[in-house]
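Only a single protein chain was left out; the remaining protein chains are all shown in position.
Order as written gives the chain letters A, B, C and D; numbering starts at 1 within each chain.
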Amino acid sequence: MNPSGNSCGSFPAASPFAPVAGPIVRSVTDPFHGDLLEVSMGPQHPSTHGVFRMVATLDGEQIVKLKPVFGYLHRNHEKIAENTSYLASMPYTDRLDYLCSLSTNWAYAFAAEKLLGQPVPDRAQYLRIILAEMTRLVNHSCLVGFLFNDLGTSFTPLLYAFREREKIIDLFESLTGSRMMCNYQRFGGCRVDPTPEWLEAARKLVENFPRFLDEYERMLTGNEIMLARTQGIGRVNAAQAINAGLTGPVLRASGVDYDLRKVDAYGFYGRMDFRVPLGDHGDTYDRYMIRILEMRESVKILAQAFRDLPAGPIMDPKAKQRGHRPKAGEAYGRIEGPKGEIGFHLISDGSPNPYRYRVRPPSLINLTLLEDMCLGHTLADSVVILGSIDIVLGEVDR
Amino acid sequence: MSAVLASEPFLERAPLELRDAVVQLLPAPAQWLGHHLITILAVVLGFSLFFAFTTVAERKLLGRLQNRLGPNRAGVPKFSILPFHLRHKLFGLSQPFADAIKALTKEDIVPAAADKLLHFLAPVVVVAFSLMTFAVLPVGRHLVPVELDAALLYFFAAGCASELALFMAGWSSRNKYSLLAAMRALAQLISYELPLILSVVPIVLVTGTLSTVAIVQSQGVWSFGLLPHWFVFTPWGFAGFIIFLIATLAETNRSPFDLPEAESELVAGHLTEYSGFKYALFFMAEYFGMTALSGLGVTLFLGGWQAPAPFLEFIPSYLWFMGKLVGMLVFFIWIRGTLLRLRIDQLTRLSWQFLVPLALLNVGNAAFWSLTAHWSGPLNLVRWAIALALVVTPFLLLGRTLSAGFAPRTYRYAS
Amino acid sequence: MTVALFLIAGLMLGSAGVALLLRNLIHSALLLVASWAGVAAFYLWAGAEFVAFAQILVYVGAISMVVLFAVLLTRQGLEISRPVEPDAQWRAFSAITVGACLAAVLGSAILSTKLPAATATAPTLSVKDTGLELMNHHGAALLIVGLILTVALLGATVLAATDKPQKTEDAA
Amino acid sequence: METVEQLRDRLLARFPSAAVAAVTNPGAAAEHSLLLGAAQAREIAEFLRDDPVLRLDYCSNVTGIDWPEKEITDTVKSTVPDPAGGPSKVVETKTVRVEPGYLEAVYFLYSMALKHGPVIVRLRTANRTDAVTLPSLTPVWRSCDFQEREIFDLFGIVFSGHPDLRRLLLWDEFVDHPMRKDYVEPDDYEWEPTAHDEVLVRAKAHQAAVAAAAAAAPVPVVNPTSSAS
Partner (left out) sequence: MLGTGILNGLAVTAKNFLGSFHDPARLVTVEYPEQHIPVPEAYRNFPFLVSESADDPMGTLRCVSCLTCEKECPPQCIVIVRSKDKKPDATGKAQFYPTVFNIDTSVCMGCQICVEVCPFDSIKMDKVFEITATNRFTELLLNREQLAKSNAYYHQIHPVEAAEVDGRLAAERLAAEEKAKAAAAAKAAAAAAKPAAPAAPAVPAPQTPPPATP
């Protein structure tokens, strides 16, 4: 246990999973230091993303202990799902990670189709890839905007990012009927077939999305203050990240090559040609840059998907519309959501309601190493580190 | 005075003529008092209106930087007495008055444990001292509120009391976080007071005087009829101006250094326990400080009320001063819309390891400049080259040590 | 003109006196600052602008910060009044004698110096001359004063910090 | 990737005294799992993580499941030869047996190094009331930290060896475990954060009803688990 006696001390210092972040924490008893100052940030705080609370114990400026507190947005989503039908849980999955409802819908539909053994037509698979990648663009641009807000700019990068996000969100609204609560996927396909005009508008929008990324990178990636505030902050090495179950951009920033779109190649990602960017330092700057590079890769995937979108039905003709009663059994379906691996573990006992409905929340599990990342840094850095992990409280607390 | 005045174009004389006309109305003994009261009134009213429109200009400019409109809703009430209902939004110009009324009507909460006297005194001291700094700024050719021999020293003497007020605000709120924030703000102000004054020393060294009026007059020369002799166009002057800008940003807690107020974890810093008009006073003091320091920057480096070229002299001098002042304020707002915030240790390191050494070297550079004033012809080019070298090389060397280890990275892709 | 003189003298002595009597250290420190401002006002009254602004800049700007930081860093500011020992006889007697000796020394110094008769007008010194004067003849004195100031602050802080352990039990 | 049976045999060979059994998944996904005895669960887990062939270094998901007691009436068809030499009759004997309930934690293990699919490991508690402890796998995979805390919070499985076992989502004074099948919703009016007037009126009516019901049925229905944690 390191002197501050926090949970990350369950690993001996020598093991590869010991915390590596920040300068070694001073022992807190030498005369020059006053007593520790306990600062509780949140749940009502401008820079915690939603109702998230961190109790940080400060020794002067340095963080000695940091305890996240959860539960302020807990609705027991899983108990609700156990008391309603399979179809009725679909709109609730929009409310898990309310920034990327379409990819969470896909994860739930993917798991349910695995449970039902339900095939999905080609056009629906392509539509799912298109909408999931557009959701990745929305989520990453939001995240990058909020990260700079934590770094202290007066909303300028956030508003540039939101200007682009709004265009994509308007496309979602004209297709699914709602900006963020799309409720679009069904077991066996999609709900609405996009019109040719919609596809043309989406293709053109995605085509000049890189122009926004270039403007963004020119404004911020080389900015000296940005480099000083994020490089070397909140470092996580590969072994530590894997062991703590980090997934998504946070994991790839530490140099671990693990992207479910390549590993599982679920849906039609096998046919898509794209690259997976990897970081070397695993600090806040890498996590920011990986997301920018992932947006560029998503634009490539979208271009290919729009080009090869086949005609055909969007819903498997034999698929039931409601009243699904899967045979007793269980299934675990997982996809590469913008925040990491989002998975649904469904157990059915033949009744119309699932017996057990479990969501694997990437936001919550990515917070496992929050304390290790913040040790030794100042409170201003902990705000930036939290911003770089990209959490959404709907998914953390469920 | 009036002999020189007579030869000036009418617009130049207008403000003084107006004042003398009003002073004549008063009975003889009160005329001396009237004369000074009008100057004080002009300065206080002028710069308060300037403050009011700076706030709305800041919000509209920031809006435009961020692809949105600034405030344009506060307007004259629909059933106003105006005969014609001009588009009653007035393009947001009525926003500052709306803010003032809001600040006045907001309840002024004083925490029970607060030290009542100090809590009340802090905003008063900070606004009083920042208003006093306007006394020595030469707004126009003859428009100097007070002509002092040691004007620069007076300016910094008046400006330094804001630290005291900041401490009083932080201490009297009896709140752990506001005291912590006050300490941080003090550390920031003190560590940036040095580069601020050091960047002004070269000007005093070259002109040999502390009086702002004399400094502006010494910048009144144009070579080849076109290039003004403003100090910003000399190598040491340019370096001094940049250091002055950075130090001014820090002194007035503006964008990259707005640690105390907008600190994400101490929320409102030493102003947490203030509300209502006292908070507005702190806000006003910050803007007065910014305007005063930009005014000083214009006076010292950008040639005060001097016109950029002789043939532009017909425009009255106070318009030139106001133009340059607005230019600098726009630059501050532009910086606020773009840059991120520095951490407290980076901020103090930037001052002690980067700005202070550069400012000291700049004083040496100015000394070299004034000693070699008599070089002419080819020697002049050598003089400029040496001066430029003295500015650029330390900047590059110190810059490299400061940003050691920080560079944009290239990324590999999974095979 | 003498009315202003008495006014300023009253302000200076008054604030210094009240500063002595107050129990709250921060308040007395701030009143000390007021008395320094009084000294500056005195210089202004005498027409020496440069010295007045220098006085404000140095004292109100910097030294007040030194005093306040020292007070804060040494925790006395928390109004934990020190327990006043019972007033023993000999302590009062020794205070009076020390006061008397000090008064004697100062009084003799003031009386013995021959104050020049008030000259008609104060010599108009330009800032340039004072600058030259300071730098040439009194350069060393200037540096030493700067040194003393920094040593004073560092000393105060170290002194206060090191005897902290003894302090914490009674403060807790 | 070996099938579950091969894996079980390897584990039994490696840990002869351990209880390892294969659990088949009847559903269409057909992802079968391994049931580990609680005794040697942690050593097996460390073996799974460090074994060069498997290298399951990533525990993706931990799910808590509550299996309450259930009566299973399994009908046995037996052909009884008619003593009178007539045609043998098919007799269905129904035997009703009560399967004991238990709490279960399911771990989904993947390998990021070798990129191969899920090995599903199940740990079951002895019963649902007092013996509800399982060995925590957080010291093996730190990703189980928050997920095990959530299972402790919502199901009541006590993980021994967990560095910081506290309730993850609910407030510490909460006594019950909401995700259990036999969870009785508390009379939520007491927890109404802002008890404004009409809610108070409804709350009084509700409590009166509850009091009347309690008076009517003297034997209070004690929630079996509320006494547990």
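Criterion: contacts are C-beta pairs under 8 Å (C-beta built on N, C-alpha and C of every residue); 3 or more make two chains touch, one makes a residue touch a chain.
For clarity, every value in this text was computed on a predicted model and none was experimentally measured.
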{"item": "In the full complex, displayed partners of the excluded chain", "value": "A, B"}
{"item": "Touch criterion as defined above, residue of A:60, A:119 or A:222 at the omitted chain", "value": "A:222"}
{"item": "Touch with the omitted chain, as defined above, among A:104, A:125, A:149 or A:176", "value": "A:176"}
{"item": "Contact residue for the chain not shown (choose from B:68, B:176 or B:412)", "value": "B:68"}
{"item": "For chain B, the residues touching the chain missing from this view", "value": "61, 64-69, 334-335, 337-339, 395-396, 399-400, 402-403"}
{"item": "Interface with the undisplayed chain - residues on chain A", "value": "84-85, 87-92, 94, 156, 160, 163, 166, 170, 173-178, 181, 183, 191-192, 215, 218-227, 321-322"}
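Methods note: only the chains that are shown with their structure count from here on.
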{"item": "Centroid distance [mean C-alpha coordinates] between chain C and chain B, Å", "value": "32"}
{"item": "Chain B-chain D separation of Cα centroids, rounded to whole Å", "value": "68"}
{"item": "Rounded Å distance between chain C and chain D, as computed from the means of their C-alpha atoms", "value": "76"}
{"item": "Chain B residues within the chain A interface of the complex", "value": "62, 65-68, 176-177, 180, 255-256, 258, 262-265, 267, 336-346, 403, 405-409, 411-415"}
{"item": "Of chain B, residues touching chain C in the complex", "value": "115, 117-118, 148-150, 153-154, 156-158, 160-161, 163-164, 167-168, 171, 183, 186, 190, 193, 208-210"}
{"item": "Residue ranges of chain A touching chain D (in the complex, touch as defined)", "value": "7, 9-11, 17, 70-71, 74, 76, 78-79, 114-117, 242-247, 256, 258, 263, 326-332, 334, 341, 343, 345, 347-348, 356, 358, 360, 364-365, 367-369, 397-398"}
